[in-house]
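What follows is one structure encoded as structure tokens, with my remarks underneath.
Shown here: the complex without one of its protein chains, the others still in place.
Each chain gets a letter, A, B and C, in the order it is written, and its residues are counted from 1.
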Amino acid sequence: MALLEVQKLSKHFGGLTAVANNNFVVNQGEILGLIGPNGAGKTTIFNLISGFLRPDQGTIVYKGKEIQGLTPHEISRRGLMRTFQTAQAFPYMTTLQNVMVGGFMHDRNRKRVEKSALETLEFTGLVEQKEKKAENLTIGDSRRLEIAKALAGRPSLLLLDEVMAGLNETEIAEAVELIKKIRDRGTTIFIVEHVMQAIMSLSDRIIVINYGRQIAEGSPEKVAKDNRVIEAYLGEEYVIE
Amino acid sequence: MTMSSPGKKLYTVLIVPLIIFLVLPIFAGSYLLHIMIFIFFYAYLSQCWNILSGYTGQFSLGHAAFLGVGAYTSSFLFSQYSLTPWVGMFIGALVSLCVGLFIGHICFRFGLKGAFFALATMAFAEILRILFLNLPSMGGAQGLLLPLRGNAPLLYQFEGKAPFYYIALIMMLVSVAVAYAIERSKTGFYFKAIHQNEESAEALGVDTKKYKVIAVGLSAAMTAFGGTFFAQYFMYIQPDNTYSTFVSFDIMLRSIIGGMGTVAGPVIGSFILTPLAEITRSFLGGKSGAHLMIYGLILMAVCIFLPQGVYPGIKKWLTRFQSE
Amino acid sequence: MLHVNEINVHRGRVRVLKNISFRITEGEICSVVGPNGAGKSTLINSISRILPLKSGSIHFCGQNVGRLPPHSVVELGLVQIPEGRRLFRSLTVLENLEMGGYQGEGKRKRSETLQMVFSLFPILKDRKYQCAETLSGGEQQMLAIGRGLMCLPKLLMLDEPSLGLAPLIVRIMFDVIERLNRNGMTILLVEQNARKSLSISDRGFVLENGLITMSGKAEEIASNEHTKKAYLGL
Partner (left out) sequence: MNLDTIFQALVSGILTGGLFALVAIGLTMILGVLKIVNFAHGEFLMLGMYLTYYCYNVLGIDPYLCLLISIPIFFLFGVAIQRILINPVLKSPMEIQILLTLGLFFFLQNAALFFFGPYLKSIKTGYARAIISIGSVNFSSTKLIMFLFSIAFTLVLYVFLKKSDLGKAIRACSEDSYGAMLVGINVRNVYMIAFGIGTACAGAAGTLLMPVYYVDPYIGLTFVMTAFVVVVLGGMGNYIGALVGGFIIGLTESLGAALFTASLKQLATFVIFILILLLRPTGLFGARRM
């Protein structure tokens, strides 16, 4: 079942076409990967879906309703939440307070919000950092916090924008586990990532874009063998080997 | 963050000055009372400013506008229609709320941020000042002289300074309580989130525009009560002592020196700056400008050496005191 | 030529580079490989003196550069082409290049170097009077390299020169780097495209979590099992 359906989505910046006529669906319960060279338009697609940019053309249907043109907070209140590429915490709040901001979306009561925020911290493995100011977290923990903040808003669809950039391999393995755990709790995931071993092992399906256009779509195995993907993204030498 | 789980010792630290404040008028002379009134009054105004600018980070350089609207509304209704300022101040707050909502709405609707918002608020205050200078019905440049009714508590007029002292004290305490309540509520979390990262707040379901407008409105309405107090205390208002940019600076300076975005900052700032201003004024008053020169020096020094105000230092000291 | 000795660099409270030491000899291409956030850009920026050293020293051509201001480092011939190009967007192509030869030797030889840059990138000559921001991504990267060359570098440090570029442009970039090297320029290369950068390099090292975990001949690194798996996608 399609949770999110994108049709004929286009966005231009001046003369530059950032996203050109994209069509795809995100199915309930899956992990969908989005890959492509830097500047191919991946983050633009996320910004369009989450309401931070308005599409020039096209429709975005989430849970059966069109959401293009809504403001970001309206979209996130409907359960479609996102993280940011460069971890964007509230730097002078503690980790716990950061997560509470997300939690206040569904509840005014401070005590209850605090309690559920602690659970989220437990779930994401941040509970020991709860009194630390966000600006003092390590890269790995600030990526986790980025996810935890969004989880506190109990999303049905979570857009993850390069949450593994800058992580070492152990951290990547942990992040992969965490993302699987989130999916198993029933959250659908749409993920942009450059770390190939992560995206290949996580995704049920992968969409590849280049210059704002979709050039391939399918299972990780299929995409990895696709000549166009190899040429545009994975590197030419892959063809030979 | 601030004042989270204050220990028992912290309460004793706070209760002692509170008792002193309550009994002070019994012993204090009129001059000391006058200074104390000003300390409380500016702490109150600065707290109002702090709720907007300190917490949500929307930097207002035009809070004089709200002070002026409050002062002029209640004074106009009192001098023209003999409406008691006790009622007039609520009407003033209402008018100021509308002005605040209007300013906030149009500024944030067009996405004004940072220095642009600051300049716009300053321009709004200037517009009001020029407008009132040219409104004969509001007294124009001569200002409004409030009718004297002697000792008339029902008309917000008193003999002696003690009643004003207690009103200012209550206003300060109420503003502190409001700030404290906001800080611990959802609204406070949202205000701070908007300040620290507006984009991220929006992604977490915060209607940033709405909350910013709420902050402006709340701050404007509260500031207006200060305007009425000002008018009743001096019994005389004119555009240049209500709407002027210097009044706006005076209001925000306390928070900045004390610590923006903290409950205690404006109060601490007022206790530091107000007496200092008074002392320099009385020592150097013969030469006009001298005490404001010192103001400027303090402000620059704070920006360079203490950009977070004195509150973080005091907080550190308090935590050490508590743990002893 | 460049001798980096036991440097430690902090960003805020985080220690990004931990006791990094390496040398670069004249005439070689050396690649730095490693994950995002491992400190590769930090490394280049501390050599350029944009970021302060906590401890350690950096010597270039026998001179201690660890305390010089950034512009003096450039004057010595230690030049960086930054990630994201950092062009002067509203200045023309020519003005951008002139700014490259802003001081010292670069200014004296400005017109000569300009001819050299134009022969290397003829397209820039055609666009001389256009604003930098009207160029395509590939042309902008050429301009960034051209602007760096105007500073008369002895050692050129390139931070992600192929970032966000089409494969064809990437090939041109690597060709240019090889050509510059054949003409005697020493090059320090930081690239995500590790496979490609190692293939044109003489030597390389792997930077992980602020530590050099491996260094040696480029082929050795390219054939190492760990690097293959982690950075070459094999």
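In this section, a residue touches a chain if its C-beta (ideal position, glycine included) is under 8 Å from a C-beta of that chain, and two chains touch if they have at least 3 such contacts.
Here the structure is a predicted model, which is why all the values come from computation and not from measurement.
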item	value
Which displayed chains the unshown chain touches	B, C
Omitted-chain contact residue, chosen from B:35, B:94, B:292 or B:314	B:292
Hidden-chain contact residue, picked from the options C:1, C:91, C:172 or C:214	C:91
Option from C:50, C:172 or C:211 whose C-beta touches the chain left out	C:50
Contacts of subunit B with the absent chain, listed as residue ranges	53, 57, 59, 61, 106-107, 110-112, 114-116, 118-120, 122-124, 126-127, 130-131, 133-134, 245, 249, 256, 260, 287-293, 295-300, 302-304, 307
Residue numbers in subunit C that touch the chain omitted from display	48, 50, 69-71, 74-75, 79-82, 85-91, 95-96, 98-100, 102-104, 106-107, 147-148, 150-151
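Following the convention adopted for this analysis, only the chains that are shown with their structure count from here on.
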item	value
From subunit C, the most remote chain by mean C-alpha position	B
Centrality ranking, top chain (CA atoms only)	A
Centre-to-centre distance between subunit B and subunit A (centres being mean Cα positions), rounded to whole Å	43
Centre-to-centre distance between subunit C and subunit B (centres being mean Cα positions), rounded to whole Å	53
For subunit A paired with subunit C, centre-to-centre distance based on mean C-alpha positions, whole Å	32
Touching residues (chain side subunit C, partner subunit A) in the complex	12-14, 35-38, 137, 163-167, 192-193, 195-196, 208-209, 229-230, 233
Interface residues, subunit B side, partner subunit A - complex	1, 184-186, 189-190, 192-193, 196-197, 199-208
In the complex, subunit A residues that touch subunit B	50, 52, 71-73, 76-77, 81-82, 84, 88-94, 97, 100-102, 104-105, 108, 110, 113, 149-150, 152-153
